[in-house]
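If you scroll down you'll find the structure; I have some questions about it.
Shown here: the complex without one of its protein chains, the others still in place.
Letters are used for the chains, namely A, B and C, taken in the order the chains are written, and counting of residues starts over at 1 for each.
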Amino acid sequence: MALSKEQIAQRIAKEVKDGYFVNLGIGIPTLVANFVQKDIEVDFQSENGVLGMGPFPFEGEEDPDLINAGKQTITTLPGAAFVDSAMSFSMIRGQHVDLTILGAMEVSQNGDIANWKIPGKMVKGMGGAMDLVASAENIIVAMMHTNRAGASKLLKDCTLPLTGVNCVKKIVSNLAVMSIENNSFRLLERAPGVSVEEIKNATEGNLIIEGDIPEMIF
Amino acid sequence: MALSKEQIAQRIAKEVKDGYFVNLGIGIPTLVANFVQKDIEVDFQSENGVLGMGPFPFEGEEDPDLINAGKQTITTLPGAAFVDSAMSFSMIRGQHVDLTILGAMEVSQNGDIANWKIPGKMVKGMGGAMDLVASAENIIVAMMHTNRAGASKLLKDCTLPLTGVNCVKKIVSNLAVMSIENNSFRLLERAPGVSVEEIKNATEGNLIIEGDIPEMIF
Amino acid sequence: MINKTVSNVKEACQGIKDSMTFMLGGFGLSGIPENSIAELVRLNVKDVTCISNNAGVDDFGLGLLLQKKQIRKMISSYVGENAEFERQMLSGELEVELIPQGTLAQRCQAAQSGIPAFYTPAGYGTEVAEGKESREFHGKMHLLEKAFEADFAFVKAWKGDAAGNLVFKGSARNFNPNMCGAAKITVAEVEELVPVGTLDPNQIHIPGIFVQRIFQGDKYEKRIEQLTVRKRD
Partner (left out) sequence: MINKTVSNVKEACQGIKDSMTFMLGGFGLSGIPENSIAELVRLNVKDVTCISNNAGVDDFGLGLLLQKKQIRKMISSYVGENAEFERQMLSGELEVELIPQGTLAQRCQAAQSGIPAFYTPAGYGTEVAEGKESREFHGKMHLLEKAFEADFAFVKAWKGDAAGNLVFKGSARNFNPNMCGAAKITVAEVEELVPVGTLDPNQIHIPGIFVQRIFQGDKYEKRIEQLTVRKRD
């Protein structure tokens, strides 16, 4: 069965290693924090200038001067630091952040990503996404494999305005875990109970399928 | 009579206006602080990261973590701030410093300045001087009019490696106050008792002399 | 010490004219110069260009200027959460230039620092690259981006003193320090104006040289955009 958003986040959390500084995008990526192993040390960075983000505050303890990049009230953990926006993007552009997890509307088989604009329809802006995808060595995309009409979002070429080119390394969708390799999606894992055939049908771009494709383990 | 170093500093101090942020170079410029009018507010910046420098410390109160760009122990005044080197040069390069006073080995009639290197002889480095002269809108040079051998240091063209081009606006030497205008030195004031003829003889570059040249008033 | 205090927001905003370019600090509604924005609404200054990461919400922040159609052009990285904004943009009343957030911050910082241009990888290969020079460094393509030019920067700090020294709090810091000294005149409003000498010189985020006018804001609403809490067990 296809994964829920929580399950996508849960699978991605396995990619988060001890000692990582991690930037989480809005949406599914935000949920990843809930599933990170308890026995490793990870620091969350928010591009509005927070390093060492903690959980949401208890009711009544929210502070308008303390929000994340999604404008949600947050807390910080011991050892946290606040910085200005220029220094925050020094962390990102300077490749000091080890892992970036963000959502996408489309990804192409060469690693292009589109997630900020639907011309004539939705124009919210790219926020920090263009800096993140252009800079990060290690980008994981959290996304649905198909849109509501069932059309693939893993394409030969993106149709929407791009956020970045040749930058996505790994994708965790509701159907599969894939890497980008040789101008193709390489299928690494299937969602439990989802067949290779289903994934193939839901993927417009080249899909490399070699050997047995294991089911995800959480 | 030609001015002493203290008198050069005293004359330059008259150019320091209320509300100015001022950077003082090593040597004569450092002395300027002693002569600034008491009834105006001036802040001294030191390019190693100090804004709001005060006088030298009393004996026994020196702090190795508190020096100026000449590596001398200093104090700070109320309202002072410490910054890192990049921000210190943001003040300079970003033209937030209102007045730069520095020494020179040579100045040419088009406003070029040389003050950092005598090839094969003295190579100490430019420190912050190149940033200062390239950035400041308002540069006053404090210098001797001639070298020890009596040769002019106010030239048609500098002979030493340059620190900056077309940047000097005003010069206060031991003989005269001059501005740079139309590829010439314009004589503005004479040191008390020094004749126009003496200044003319001591100046290799074009010297514009128009009307009566008053003596300096301190 | 050079005194930068003005008595109120009116005095702080002297010299403001139609068609000027403003920088405004804040991320979402956090750390926005509330008092200065209110004065810009009151002055009814028109045709302005605003450089600000976001555009407020319909009834707060820069949304207040949008309602009165005072803004000709917005330069931002993210403008969601604002229906009036979307309407004006889609109808063509409002010109919008969307740029990457890190580029926005660095173009402010460059203006403060006298760096006229710099290279960044953000936006290469996208719409943002249109009309911009690109160049390879270390095998990776970068865009040439230029320092902003603005008439006024409006920033909001937590504490400040008469010298114009500023200290920010939490994530309300964001773009505010980078905009100081990045415009011809920087207006800083603070929650608390403290006596000169009480701020530790080691702990000043922005020294007064980058600030031309400072005043204590009358009041701060500090609205929360996305209140998110967890339950106590």
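Here are some notes:
Note that contacts are C-beta pairs under 8 Å (C-beta built on N, C-alpha and C of every residue); 3 or more make two chains touch, one makes a residue touch a chain.
Since the model is a prediction, treat every value here as computed from it, not as a measurement.
Counting contacts over the entire complex, the absent chain touches A, B, C. Contact with the undisplayed chain is limited, among A:Met1, A:Leu77 or A:Ile118, to A:Leu77.
Which of B:Arg11, B:Arg93 or B:His145 touches the hidden chain is settled by the complete complex: it is B:Arg93. In the complete complex, the hidden chain is touched by one of B:Gly79, B:Gly103, B:Gly127 or B:Gly205, namely B:Gly127. The missing chain lies against chain C, touching residues 106, 110, 113-121, 137-138, 142, 146, 167-170, 173, 201-203.
Interface residues of chain B facing the missing partner chain: 46-50, 55-74, 82-86, 88-89, 92-93, 112, 117, 120, 123-131, 134-135, 161-166. Against the chain not displayed here, chain A makes contact via residues 19, 21, 41-43, 45, 51-52, 76-83, 86-87, 89-97, 135.
As a working rule, only the chains that are shown with their structure count from here on.
The most central chain, judged by the distance from its Cα centroid to the centroid of all protein Cα atoms shown, is C.
Using CA-based centroids throughout, the chain positioned farthest away from chain A is B.
Put simply, the C-alpha centre of chain B and that of chain C have 36 angstrom between them. Inter-chain spacing, taken between the CA centroids of chain A and chain C, is 28 Å.
Centroids built from CA atoms put chain B at 56 Å from chain A.
Multi-chain contact residues of chain A (touching two or more other chains) are absent. Multi-chain contact residues of chain C, defined as those touching 2 or more other chains: none present.
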